[in-house]
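One chain of protein is taken out of this complex; the other chains stay put.
The letters A and B name the chains in turn, as written, and every chain counts its residues from 1.
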Amino acid sequence: MSNEMITVALTVNGQPMSAQAEPRMLLADFIRHRLRLTGTHVGCAHGACGACTVQVEGEPARSCLMFAVQADGCAIETVESLADDDSLSPLQEEFRNHHALQCGFCTPGMLMSAHALLSRKRDPSEAEIRREIAGNLCRCTGYNNIVKAIQATARRLQADPELKP
Amino acid sequence: MKPPPFDYCSPSTVEEVVDLLGRHGADARILAGGQSLVPLMNLRLMRPGVLIDLNRCRELDYIEHRGDELAFGPMVRQIKAAQSPLVRQHCPLVAQALSWAGPVAVRSRATVGGTLAHADRVAELPAAALALDATMVIQGPRGRREVPAQAFFLGDLTTAVEPDEFLREIRFPVAAPGARSHFCEVSVRQEGVAVVGVAMHLDMVGDRIAKAAVVAMGVDAIPQRLMQVEQALQARALDAQTAELASRCAFDQVDPATDPYASAGYRRHVVAQLVGRALHSIAAQESLYEQ
Partner (left out) sequence: MSHTKHPAIQGRYVGTAVPRREDERLLRGLGRYLDDLPEPGGLFYLGFLRSPHAHARIQSIGLDAALAASGVHAIYTGAMLAQWTSPMATPVGAQAQLLRHNMAIDRVRYVGEPVAVVVASSPYLVEDALELIEVDYEALPATISIDQALQADSPRLYDDLPGNVVFEARHAVPGTDAAFEQAAHRFSDTFSSSRLCGVAMETRGFVASFDKGQGKLTLWSTAHLPHKERWEVAQALGLQEKNVRIISPDVGGSFGLKTVTHPEVVVGAAIARHLGRPVKWQQDRPEDLALMHGRDFQFHVEIAIDDQGVLIGVRHNPVVNLGAYPLWVTTAGLDAAGAGHHMMGPYKVPYYAYCARSVVTNTAPTASYRGVAAPICAFAMESLLERAADSLGLDPIEIRRRNLIRREDLPYTNAVGVTHDTASNIECLDRALELSSYLDFRAQQSGQPGEDGKFRGMAIACMADHTGQGTSVTRARGQASRWPGYDGALVKIEPDGKASVHLSLASQGQGHATVFAQMAADQLGLRIEDVTVEASDTASVPFGTGAGASRGAVAGGGAVIKACTRVADKMKRIAATLLEVSPEDIILSEGTASVNGVAEMSVSIEKIAQTAYMIGPSNMPQGESIGLDAMEFYDPPSSSYSMACHAAQVAVDPATGLVTVERYYVVHDCGRVLNPQIVDGQIAGAVVQGIGAVLMEAARYSDEGQPIATTLLDYPIPTAMDVPEIVIEHIETPSTVTLGGMKGAGESGAVGVVPALILAVSDALSASRPRITTMPLTPSRMLEIMGLDPVTGQGLPQTPVGVDR
């Protein structure tokens, strides 16, 4: 049973991709080790730390709690989607400006949660920001600089309706 | 933290789901949002031989207003349910309970049916289902049957769903005009596993409580209906005396156990406090429909 390989074809960061996976392979492992997009990190593999957060069909999701086969045909966005070759996205820039990362391990998941929030709501309140990232654990920063970075991005988004987070 | 192997099925119709359940029965598990099942599989605390993934069954994702009920397909994502205008208007307690049900990235995958069928002792929606007398529709090779919430939750992680069945639909009664509800819980940190919680729904006639439904979670292996509190609330006004009475009643009715996270005495005291708080909060609500 069950060790047979299944082809998983999906769109990752706008690019069609496909690779083989046995049914039990976690989406996080698939993204990292089959597709070699290692920006998405695994911090707990039980859905409690948020480091592996990606967006599945535009909604934030823990990639450690999905099987790769479930993502067949889906559109997935990972941290690698945020910047272009030349420049960081506004959210990433504000993370740097506000020293919103130290060891950086939680950062990709934190960015994907914050990006999902700002994509949905360009003027979140501080309480909404804290609530939104409450599922993303960070052990280094104490969070306040992360909240400030998201607030600063929100201000830029409000000042420029064309801007994407 | 890697799950054990399994066979994966991804049916796209209920018919196929029933067929797969009939063939694999006790060896199969239903995969809904995966937010409870997959961690347990990663920890190898659950090891289904066959996983029947409902995520491609489009027909299981609906919220429908049918007469005096709101019917949910089991695959409605929790975040969609909590944000649905239909739910907020007609089953506010469901929306309130789901707003406590974990961080956004979890609720965006987790489903209404999944959390009910998983039946964790401190999950929010089972408490709300019990308070609202929801009807659980269970389907399997022997057909469909309806089980009231009161008979659905049998123990921590145990329900009336047989191994070859699945939770096909959940129907919540539509709140009566003027009804009010509240959900609150306490955890060790703001966003965390609940220690205790209270779900409350009150039908009102004028300024009097016509019928009360009060459920405590975290005091037993399944959410507990606080009947004595409900009786005590009958025909009373929403005032401080009522809150105090209900609180004392709740204190007397529950008999929780101690675990590493909270003492029995704590659970008892706090459930009583939350019952009082729920009444204060409900009293402060302008009207149900403005939520």
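Rule of thumb we're sticking to: a contact is a pair of C-beta atoms (placed from the backbone, for glycine too) under 8 Å apart; a residue touches a chain by one contact, two chains touch by 3 or more.
What you see is a predicted model, and the numbers here were worked out from it, not measured in a lab.
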item: Touching residues on chain A - with respect to the absent chain; value: 3, 22, 24-25, 29, 32, 37-46, 48-49, 51, 78-80, 82-83, 88, 92, 95-97, 99, 101-108, 111, 129-131, 133-147
item: Chain B residues touching the omitted chain (full complex); value: 1-5, 39, 43-44, 182, 184, 186, 188-193, 195, 243-244, 247-248, 251, 258, 260-270, 272-281, 284
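Simple rule for what comes next: only the chains that are shown with their structure count from here on.
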item: Rounded Å distance between chain A and chain B, as computed from the means of their C-alpha atoms; value: 29
item: Chain B residues touching chain A - in the complex, by the definition given at the top; value: 1-8, 10, 31, 34-35, 38-39, 42-43, 49, 51, 53, 55, 77, 79, 102-106, 108-109, 190-191
item: For the chain A and chain B complex, residues of the former touching the latter; value: 1-3, 6, 22-24, 26, 44-48, 50, 53, 56, 59-62, 64-67, 69-70, 113, 116-117, 131-132, 134-136
